[in-house]
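Not every chain of the complex is shown here; the ones you see sit where they belong.
Chain lettering (A and B) follows the sequence in which the chains are written, and residue indices restart at 1 in each chain.
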């Protein structure tokens, strides 16, 4: 029997966790470790039902959407749900050799591996770091007094230098990227045309865009259309799929 | 005389000087140099400047105890490194060479490209090759600059490097312990 069954949910310790926000975490594993460690749970015997519920609560509290990370959080949510149901199976799972398998094995290994690096990262941050804790001699006047070979040209360093500048002047880059390729206006037309045929899912539409520039132009076109209130953007649940439709269509639907 | 030479050379160099380089420049033997460097290290032990062994070389650096006052020279505080960046850097440092997919598998979350490029711009990581798997992903490793900036003599000096468990060891650990707790749970259940 599993601990989950030994402690059915209504018997689970009714400790209330201090409220946390998703932005404080570095991913789903970080959230799980927080839940486990802050409640002093045994990592080798995770009460999956309890943890799954708390995990979902944290997810639901999230307001801002970071599409990129959302996927990883959702995958973990479904893993937890799956584990929860496997833990409820009366029969033990076994491997090819007949050894008992605990459904939680893989997740526990992942958590331990991640926790190691989480700790090591903190220790790395503690090391005396140049320009924070330690300072070096910044100038070398001796070097000026001799004839030295000229510095070598290095293309990759030149490109790195330019990247640095580009990152610093975001707005400028924006301007350049978007004027040099397909114009936002052109893409707005295409998007509206496509929407004539009915609503579309944002992800689906973005995936059909060839390359980065097209992708960015599309997003800008979309935002512009949204701003002009020509389209409606619907996301019925946090992290859920985003649907686009023309404003006229929305009216048609509500009046229908 | 050789001692002053070593002092001046290490002081005048913008990178840590290796034993080999010191030998070439001074024409002295490793033994002599070693002994004098040890003496120098002791002589500087209580000073505001220290002689340190960094990236398999020797370098003068300020005493960490004076950090606060030295920072006043520039008035701006160095930016804090984000946890995401530090975790990514730690994985690269301990697991090198490593691909981005491997980093993501360990952290359980997508690595933003800006983290990788920030680490590259800092000069802490570099691409050392490609892994011979489909897609031939880049293999990342730390640089000499990483050792210098984090005050390490070599990768062996990374904190707790020897205690790090690899995949196999973690699997073993999990199998042993998870089985135990299950057994306990079963046993305690079977008792009347």
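Simple rule for what comes next: a contact is a pair of C-beta atoms (placed from the backbone, for glycine too) under 8 Å apart; a residue touches a chain by one contact, two chains touch by 3 or more.
Note that the coordinates shown come from a computational prediction; the quantities given were computed from them, not determined experimentally.
Summed over the full structure file, the protein chains occur with the copy numbers A x1, B x2.
By definition in this document, only the chains that are shown with their structure count from here on.
Centroid to centroid, with C-alpha atoms defining each point, chain A and chain B lie 27 Å apart. Here chain B touches chain A in the complex through residues 11-14, 59-62, 64, 67, 70, 78, 81, 83-84, 86-87, 89-91, 93-94, 106-110, 112, 117, 120-121, 148-152, 158-160, 164-165, 167, 170-171, 173-175, 177-182, 185-186, 189, going by the rule given at the top. Interface residues of chain A, counted against chain B in their complex, comprise 1-3, 6, 26-30, 42, 44-45, 68-69, 71-72, 76, 100, 102, 104-105, 108-110, 112-114, 116-137, 140, 142-143, 160, 163-164.
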